[in-house]
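Please see the structure below; I have some questions.
Note that this complex is displayed minus one protein chain, with the remaining chains in position.
Labels run A, B and C following the written order; every chain starts at residue 1.
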Amino acid sequence: MVVIGTIENLVKKVITPDIKISFGGAALFLKPMEVVREIIRQEIKDLIIYTLIGDLDIDLLLGVKAIKELHSSYVGLPMIGMARHFRKAMEKEQSVDFYEWTELSMVRAFQAGAMGTPAIMLRSLLGSDLVKLREDFEEVTYRGMKYIQVPAITPDLAIVHAYAADQNGNVFYPKHHALDEFSTLPAQCAKQLFVSVERMITNEEGRELIQQGQSTMFSSIDVDFVVEAPKGAWPSGFPPFYASDMGHIMTYSGMANMPETFDMYLREYVFGKSQEAVQ
Amino acid sequence: MVVIGTIENLVKKVITPDIKISFGGAALFLKPMEVVREIIRQEIKDLIIYTLIGDLDIDLLLGVKAIKELHSSYVGLPMIGMARHFRKAMEKEQSVDFYEWTELSMVRAFQAGAMGTPAIMLRSLLGSDLVKLREDFEEVTYRGMKYIQVPAITPDLAIVHAYAADQNGNVFYPKHHALDEFSTLPAQCAKQLFVSVERMITNEEGRELIQQGQSTMFSSIDVDFVVEAPKGAWPSGFPPFYASDMGHIMTYSGMANMPETFDMYLREYVFGKSQEAVQ
Amino acid sequence: MSKSTDYEPIDLIVISLAREINDSESCYTGIAIPSAVVAVQLARMTHAPNLQFFYGGYWINPDLDVDLFTIMTDTEAFVESISKAQGFSHLVQLYQYWEGPKHTLSFGIIRPAQIDQFGNINNSVIGDPHHPKFRFPGGAAAGDIINTCSRVIAYVPRHDVRTFVPEVDFITGRGSSPKWRKDVGLTDYQGIKTVVTDLAILEFHPSSGKMCVRSIHEFSTIDEVQENTGFDLEIPKDIPTTRAPTKEELDILQSKADPLSIRNFDSRNR
Partner (left out) sequence: MSKSTDYEPIDLIVISLAREINDSESCYTGIAIPSAVVAVQLARMTHAPNLQFFYGGYWINPDLDVDLFTIMTDTEAFVESISKAQGFSHLVQLYQYWEGPKHTLSFGIIRPAQIDQFGNINNSVIGDPHHPKFRFPGGAAAGDIINTCSRVIAYVPRHDVRTFVPEVDFITGRGSSPKWRKDVGLTDYQGIKTVVTDLAILEFHPSSGKMCVRSIHEFSTIDEVQENTGFDLEIPKDIPTTRAPTKEELDILQSKADPLSIRNFDSRNR
């Protein structure tokens, strides 16, 4: 049964140290940023995070040392530059265990998790040193062909941002959807699903959305926790509602450079203002 | 690039003996029946067919001895009874190599085919004698757990029935769609895709459908052949446009009982009438 | 049948199946086994309104007030039902409840063509699989459900020695054997727990895994049950009589859950 609550209460209840979390979204789109900010506000640490393409979400969490283990194919600020805290965590502090995947291998591992198969074979990893770093990546032969077999990803919890949810927990996605599978892939492999939405709606409104041709992104039966977080993906983008806020991300990139300015950033944009004021 | 043509021409061009075909639809819904009838009219034989749940499509093709090898989890007329020619082909004539899968194993093998992975592990087949009949089903152990590994299904061609296609080959599905994955699963694993549609539309109409909230079931880039076949799933159902024609299927079930009456059925409903007259 | 009743055996089968369902459980039913579909809807209309269930791999908790067959075969009812379902699923999401990271479905319902004393089922062939004497339609999801739902309820519209055999000719789905399930790591899935027939309700001994009688229907006798079973059943000293349908159950079954009597397809065909 779906639990609907406030972001404060449900983040506190559900997100605990050592939890394995997959994030929806990718590359400055559709990241569950308000949940990330709430995790920081509540000072939750020791997270194990899976994200296909990490950006501001990961860099913020690394900046406050909330991540213990990280799985991704890329962590940076696309178009803008390096993710400062990612580099710092890896090069100087060595405070995070980072496991680099290729994009396809991570997608296949998400899909394997969703199917309940424990591992999956693919070819694109052949010849990559990424395989050598992983005891759980194996070179195997099937019918005379070589493959790399990677383990399924099965997080405890997926966190995604979406458009709307009705009172049953059906989650809706805008009519002309794009990029939705960046969120459904990491969601379907997880044991539980935490969704932040732009707005809560009534069941009646949900039915109207269906009549208007919206699709259900997740069904009530697949959803565990729902919170309302207007503009909850900001500063990542959520087309067609809002674009990635490249100006803000450049500001972040500059302020992340030094501890003093990063603290200012946190005070200003994570702790300092109410959610409404930020947007 | 998509080829748009008549059902006569494209069935002749594309469907050749020994071709491996997957059919969309399942259990008296959304079967590509008009294409099946055209295969019979053109007397094409030696087909290798994959279908999740076989019904009238399979029984008709077995009745005219068009199938050489058959893969399915069930062949019957749901609610109505046995598929006569299926039993006859298996028990008396032994004219078809039938490979029984479970529903889940076949779905996973379709998914594996779509992902380009050569085989996939699952647990639900454990303990089943179906495994003993198959040299290509292997019991394997991964991290101490037992699984059955089944090979991916990779047909040469998928044949599915859908709602509409525009001139670029984008294929549309009705707004309140149901059962679509009975067709997308067998389509995505195939090397080529043959789609029959209720109606051809202009690109302009396609854009209007999108504006109205229809979704694209297949994109132009995924589609190879398109034919128009109004009511092309009949007598299987295509909700919300038409229901399964249970009366007709009962008629078929009776007429399939004896060679003489089956010939009458073929003359009447496959050869005898033009497509329009049938519906 | 030794007694006359004001209901048909198939009615008691459906009603007994419905009684095996608890409120707020989760389940899946295929669309091709009519009594299972009717039983689920009857349960929802009586004591299990909060059942979480997938219908046809699409609707989640479809219309509580209409029979389910109508939804699938009447295009207007189909469209109407969309606005009344609690949610919409996709087939592939459903399969994630069979094998996947989500919680296990509480139960599934199957209809075996053959079943043996250890609850192995055969929906495939009699005789040499390559040259069968009799070819059944195939197991569809029956084998999957046995290994992926927490428990399975089976029903047999006609209880006879063709169906109840000492050992099935072919194992489409592996039975209830607790030892085998432990060995292979499938202890979360108990296999078949209950078999409802037109003569009796059967279950399996928790340790031996052998089939035994739970109750016999008021119109049948224990001798009749044993005669129509191809192996020795474990029979308790005092054999309970299956609780007869209540008037309310029969009324709802006939007027709302199955007004078109699709359950009769099960008594006609096998």
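Some notes on this structure:
Here is the rule we go by: contacts are C-beta pairs under 8 Å (C-beta built on N, C-alpha and C of every residue); 3 or more make two chains touch, one makes a residue touch a chain.
As the structure is a computational prediction, the values presented were derived from the model and not from experiment.
Looking at the complete complex, one finds that the omitted chain is in touch with A, B. Of B:Thr51, B:Thr102 or B:Thr117, it is B:Thr117 that touches the chain left out of the display.
Touch with the chain that is not drawn comes from one residue among B:Thr102, B:Ser128 or B:Ser220, which is B:Ser220. Looking at A:Ile48, A:Ala66, A:Leu125 or A:Val270, the residue that reaches the missing chain in the full complex is A:Leu125. Among the residues A:Val11, A:Val35 or A:Val107, only A:Val107 touches the chain that is left out of the figure.
For the chain missing from the display, the contacting residue among B:Ile19, B:Val64 or B:Ile210 is B:Ile210, taking the whole complex into account. Not every partner is drawn; the one left out touches chain B at residues 113-117, 154, 168-170, 188-191, 207, 210-211, 216, 219-222. For chain A, the residues touching the absent chain in the complete assembly are 27, 53, 72-76, 78-83, 86-87, 90-91, 94, 98, 100, 102-105, 107-108, 111, 122-130, 133, 145-146, 176, 178-182, 185, 237, 239-244, 246.
Convention: only the chains that are shown with their structure count from here on.
Taken as a contact graph, with one node per protein chain and an edge wherever two chains touch, the assembly is complete, since every chain touches every other chain. Each chain gets one centre point, the mean of its Cα atoms, and the points for chain A and chain C are 41 Å apart. In this assembly, the C-alpha centroid of chain A lies 37 Å from the C-alpha centroid of chain B. Inter-chain spacing, taken between the CA centroids of chain B and chain C, is 28 Å.
In chain A, the residues that touch at least two other chains are 115-117, 210.
For chain C, the set of residues touching two or more other chains reads 82, 95, 98-99.
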